[in-house]
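Of the protein chains in this complex, all but one are displayed in their positions.
Up next is chain A:
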Amino acid sequence: MDLNHPLLASAVDLLPPFPSSHPQIQRLDRSLYCQICKELFSGPVSIPCGHSFCSRCIRGSLEVMKKCPSCNEPASEGSIRRNRALEEIVDSWEEARPIIHGLTSNNSRKRSIMNTGPKNAFAAESTKRPRKESTSRSVSPVKQSSDKKEEIDGDADDMIALDPYTNMAESSEDVKASCPLCDITMPIRDISRHIDLGCQPIKPRPKSQGRENLKADWKKVFSGAGLVKGKDVELKKITKPNYSLATPAELRSVLQSYNLSTFGDKPALAHRVQEWILLYNSNLDTSHPKSLGALRAKLNEAEASRRRDKEKGREEMASELKTSDGLARYAQDTKGEFERLRREIMERDKKRVGSGAEAPIEIE
């Protein structure tokens, strides 16, 4: 699989790892990753055993099991405490990381020029992650661009598409897409308002011009309609309803009170309420809380992507059934990169034939 495949490269803005020539920095870096999402802590919290996770991650995990995922000690949502020191450390590390990464990879680049081995196969993958959504400080555009500048200085070769929105559709104001919730097609710029209004049709607005607007429109859909106001973030945690006892009407009224879509059957509604409470409550465990609009957009995005995943699963299943011969499909599937890895194993295996005790089987 090609990690530079445009879809993947921009779908997942992973932080570039540190070269193995700097094990101490690798260790430092790893210690700041949540063991559930395997990314830098976002809104870190601790539970009684002393393990820390992102608030969102551990809250999600505690819905499934009332234990620490790392050590199995009992834990409950009520025992979650913010870890402010860890948050400060992660924030500073996020700022320092590109600089330090630049230093370490410059060194290893020099080294790899001398070695010219295939060792550096992973250098190309270093896509720079834009500032984590969840810790986004809603800085002004001016501040942001000066940030970029610094990072470019420290990490020039690793700068690829800092702005995730630059890869978007080329054509401008007429671009349409379907709502992630109800599938009705409409201009992209209308989607967030449409969702905010509980999936109601939106009257056409006068056309605007150019890509800039398109980008801004997508930004609204995915980062919360620009409603960032301090007062927008409320301070009390939501108490969870009993999902099995709640009626669809009750669930709908919870959703309505937060201006969320009330579209869907009971499981869909319950899932939306549950996801919303997770997002909402974990948003209170960070120094960089998001606006409710941003949370809503996040909820919609998560729901849409989950649904896509499910549809993928169904498609896979369907095509699985069509090919009765699993082996033929298997052969079909293992192409490209994976085939290469497989050959490597085969090659190694053949090499062992010479010294092998148990006369391994010849292939090809």
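The definition used in the following text is that a contact is a pair of C-beta atoms (placed from the backbone, for glycine too) under 8 Å apart; a residue touches a chain by one contact, two chains touch by 3 or more; residues count from 1.
Rule of thumb we're sticking to: contacts and distances are computed from a predicted model.
Visitor: Identify the UniProt protein name of the omitted chain, choosing among "Ras-related protein Rab-24", "Dynactin subunit 4", "E2 ubiquitin-conjugating enzyme" or "Armadillo-type fold,Armadillo-like helical".
Guide: "E2 ubiquitin-conjugating enzyme"
Visitor: Touch as defined at the start, partner being the missing chain; which of A:Glu39, A:Glu77 or A:Glu250 qualifies?
Guide: A:Glu39
Visitor: Among A:Arg27, A:Arg84 or A:Arg306, which one is in touch with the chain left out?
Guide: Among A:Arg27, A:Arg84 or A:Arg306, only A:Arg306 touches the chain that is not shown.
Visitor: To test your reading of the contact rule: which positions on chain A touch the chain that is missing from view?
Guide: So the residues of chain A touching the unseen chain are 1-3, 5-8, 10-12, 14, 17, 20, 35-39, 57, 60-61, 63-65, 67, 69-72, 122, 125, 164, 167-169, 175, 177-178, 180, 183, 218, 222, 301-302, 304-306, 308-310, 312-313, 316, 326-328, 330-331, 333-334, 337-338, 341-342, 344-346, 348-349, 356, 358, 360-361, 363-364.
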